[in-house]
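A single protein chain has been omitted; all remaining protein chains appear in their positions.
Going by the order they are written in, the chains are A and B; count residues from 1 in each one.
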Amino acid sequence: MTRSSDTHGSPRNDGNQHNGSSHDRGNAGDSLRALLAPTIDTRGNLREIILIPLAAVFMALLIGALIMMATSVEPHIILRSFVAMADGSVGSLNAISETLTASIPLVLAGLGIGLAFRAGLFNIGAEGQMVVGGLMAAVVSFSVTGLPMALHLPLVLVSGLLVGGLYAAIAGFLRAATGAHEVISTIMLNLISIRLLDYLLRQPFIQKEGRSDPISKAVLETAELPRLLSFIDPNLRLHFGLFLMLGAVILIYWLLYRSKLGFAFRISGENPDAARYAGIRAGLTIVIAMAIAGGLAGLAGAAQVTGVLGRATPGFTAGIGFDAIAVALLGRSHPVGILLAGVLFGALEAGGRQMQVDAGVSIDMISIIQALIIIFVAAPLLVKRIMPFLFADRPKEDADHG
Amino acid sequence: MNIELRGISKRFGSVQANRNISLDIRAGEVLGLLGENGAGKSTLMNVLSGLYQPDSGDILIDGTPVRFDGPGDSIAAGIGMVHQHFMLVPVFSVVENVILGVEPTGSADFLDLAAARDQVQAINARYGMDVPSDVLIEDLPVGIQQRVEILKVLFRSADVLILDEPTAVLTPQEVEAFFGIVRALRDAGKAIVFITHKLHEIIEIADKVSVLRQGEIVGGGVPSEFSEADLAEMMVGRPVSFSVGRGTATPGEDVLDLRDVTLVDAGLEVRLHQIAMSVRAGEIVGIAGVQGNGQTELVEAITGLAPVASGQVMFAGTDITASSVRQRHCMGIAHIPEDRQKSGMVSAFTVAENMVLNSYYDDSVARGVQIDWHRAEEQAAAACLKFDVRTPSVFLDAGGLSGGNQQKMVVARELERGVRLVVASQPTRGVDVGSIEFIHKQLVACRDAGNAVLIISSELDEILDLSDRIYVMYEGQITAEFDNSSSQADRGAIGLAMAGANRTAAA
Partner (left out) sequence: MADQTQMDPARLAASQPVANVTDWRRIISGFTLVMLAAIVLFLLDAPWDSVSTFRISRPRDTWAVGNLVVPSQLINTLAAIILAFLGTRLFLRGGGRWTGLSLGVGLIILAMAFLVWATAGKAISLTGMLQATVVRAVPIALAALGGILCERVAVINIAIEGMLLAGAFAGALFGSLMGGWAGIICAMLTGGVFGLLLAVLVITYRVDQIIAGVVINLFVLGLTSYVSSQVFAEFRWLNKATPFRAFKIPVLGDIPLIGPVLFNQNLFVYGALIMVTLSTYYLFYTRMGLRARAVGEHPRAADTLGIDVIKTRYAHVIAAGMVAGFGGAWFTLGSVGRFDENMTFGRGFIGLAAMIFGRWHPLGALAAALVFGFADSLQQKLSILNTPIPSEFLSMAPYIATIVVVAGLVGRARPPAAIGKAYTKD
């Protein structure tokens, strides 16, 4: 948001009304300290960060209920679906395990998408990157034998990461070299990856022996992400990928806000012209950012295959790559926000499955709710218009600051 | 037609752009509206032309109050605005631009371009403007584009013409010709509002003057009753010195040397043709010329933003023609970009982050692959104090600063490192007078510290005030060089060179 004051009135933020010469030498120390004091006015901001997503979720659930009514789902069933959603997401240890398990690939892919957003790129291709990454992980997992888990598992995960990164780098390269918008090229790459998966799953070296349907061989034990809670109950699916996810959050936070490369990404994302003038090489930045984003998505795919599915099948990514876009948007492209948003969506996913089982409502309802949440988060003014009472006593916008 | 503005007020957020303004615009009279950047002149005229609605106050035409709900109403009332930044669609032709909004049509909404062309050519001929009808705007030079803007206004039978900073893109000779057209229109009975921040133009062309400062009318009258110093003081609110008082320079070795540099753009058109120029340590060199004659490309060639097709760029004896932007930064070339919001800063970033925009990767703030934000913030605070960047905190978004403070921030960032050459492109565009003075002083100080300073500006006064030597550019070539060490350069001769009157033919 730029506020050019060239056509408006007096210069703003004139902290001191001195004209001509600057501050006294004697007060230099005080002035320095004043400049370095962290800004206040976080209260107004905090309200925005917490209230808007909450309001968005609430309104999305409400509209979801309305849609259910419109498709002649009886009120008591609607109630039962919401209860089932709550139960399935946080109602038991199993539910929490399911929620976290579902959030792992969402957060990983979402981090990649969020990073790309920060660099000014729209990576809609997370789904395709997950497909190729997951497939690669599967292939490496059953092709390489005789390695101990300490070597095999990292190898599998890294291979998924690399392939996902390369796949995204294609789109990055096209954008850098020819200006082809990565939205269209990543979407096309998604569609291509689906066909590719179909084809490869029928190839002898990938296809499970003795089967004629497209399904890969099983992941070897040494390449499986171990379950974390098997000492309580071996059926709890939460796996080691949880630590990958948390590690990735920390890593991406550090990358974006503490590292030189991340700063370069952020400059390119906010103002590509200024980035160019600052000497940042636009093409290289684009390719690297896409590669990292793709690598995270590929890792997500690898984690799904080795931690949950145990094999690759057509459609094994189940739209997670697209949901991850929603997660990144909801999390405002900030690593911590993405973590929270990813867990929320994981909860919706787990709860949705329970809802489908318990109340018989199609799980697609979850997609609707997710999309609605995003719409409301992306248009906070819309939320304020619909629910003005939540924001009634915000400080007025045109109060003078200093 | 006479127009009266009574008590007009307009506010944007926390800024009172116009406060209780009353103005008389009379037929057959040129009213000069004087004010520095940010005083509220454009806002006032946008209210008059219907783009904005005033918060309070009245507009009266021949004594009757009127209300404009949009530009269409004001145009219909006979008010024509010629904007400072042209409102022309680059990919449309002259005719299409002129008729936009009042197009002649046939049946089925068919656009009657033939009839339009005839009408436009009639006006063209009547006022002697000579503008080709079917050429695309983007293919026309800036001076001709301005005439298209005037054509637009005349096509709509305007009785009141508002001219917003019209001479920004004209050479001194073209300004004289332009004034001739203005006088002709006035004598034909039109009312003219002439908005400018240039004092000598007001004194020359205006019959009456009103001075605007920080949103209010602070004075006015007949221009001949005031001196330039009086008007300047009204404009700024305090006595103003016109000259930076730069003293003599002691130039040393060549720091920058361009040898036969030719630059071609993406469409394979030549933008710089065999440029040969130099800047020495301890001197300020100014590039004069109407914008669009290759100055931008010259800066790009020097800073490394655009590749050079042939020729060499030498920096302190080293050939840097193939060096990247970053390498040139590290060697000591600083660049103050001509459009600070577009290329010089990131509005959404804090002041501290902006201060390290092109130093974040080197040892001053980086440690390994990380940025030491603590150090960056401390350095930013110190720089703000030193360069008079008025902000309550370094953690404030830079977009919230005024234009002058934003520019000072950019200047601070560029001059604070170890530099040997400063390339300053339009360094005081859109900046208030106080900040202009400060930035000028900083540039002179930089020179006196033994560095080389290159200034590109379309404000001839600024070039004359600051430069020790002046090159003039026209159509991608250097057409003249003037010595200005004792401030004796001939303004008229420079003007002729700016218009290409004395250039040698391209071999």
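The definition used in the following text is that contacts are C-beta pairs under 8 Å (C-beta built on N, C-alpha and C of every residue); 3 or more make two chains touch, one makes a residue touch a chain.
What you see is a predicted model, and the numbers here were worked out from it, not measured in a lab.
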Would you indicate which residue among B:118, B:139, B:319 or B:481 is in contact with the undisplayed chain? B:139
For the chain not shown, which residue from B:19, B:273, B:408 or B:429 touches it across the whole complex? B:273
The one residue from A:32, A:90, A:166 or A:196 touching the chain left out of view is A:196
Chain B positions in touch with the non-displayed chain are 12, 49-52, 70-73, 75, 81, 83, 86-92, 96, 100-103, 105, 108-111, 129-132, 135, 139-141, 143-144, 152, 262, 264, 266, 268-271, 273, 292-293, 307-310, 475-477, 505-507
Contacts of chain A with the missing chain: which residues? 4, 67, 71-73, 122, 124, 174, 177-181, 183-185, 187-189, 191-192, 195-196, 198-199, 322, 325-326, 329, 361-362, 364-368, 370-372, 374-375, 378-379, 381-382
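In the analysis below, only the chains that are shown with their structure count from here on.
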Approximate Å spacing (C-alpha centroids) for the pair chain A, chain B: 43
Chain B residues touching chain A in their complex are 11-19, 37-40, 42-43, 46, 214-215, 238, 303, 305, 324-326, 328-329, 335, 337, 341-349, 353, 357-358, 360-361, 366, 369-371, 373, 377-378, 380-382, 384-386, 388, 390-396, 399-405, 430, 432, 434, 437
Residues of chain A defined as touching chain B within the complex: 1-16, 19-20, 22-23, 28, 31-32, 34-39, 258-261, 263-264, 266-267, 270-271, 273-274, 276-281, 397-402
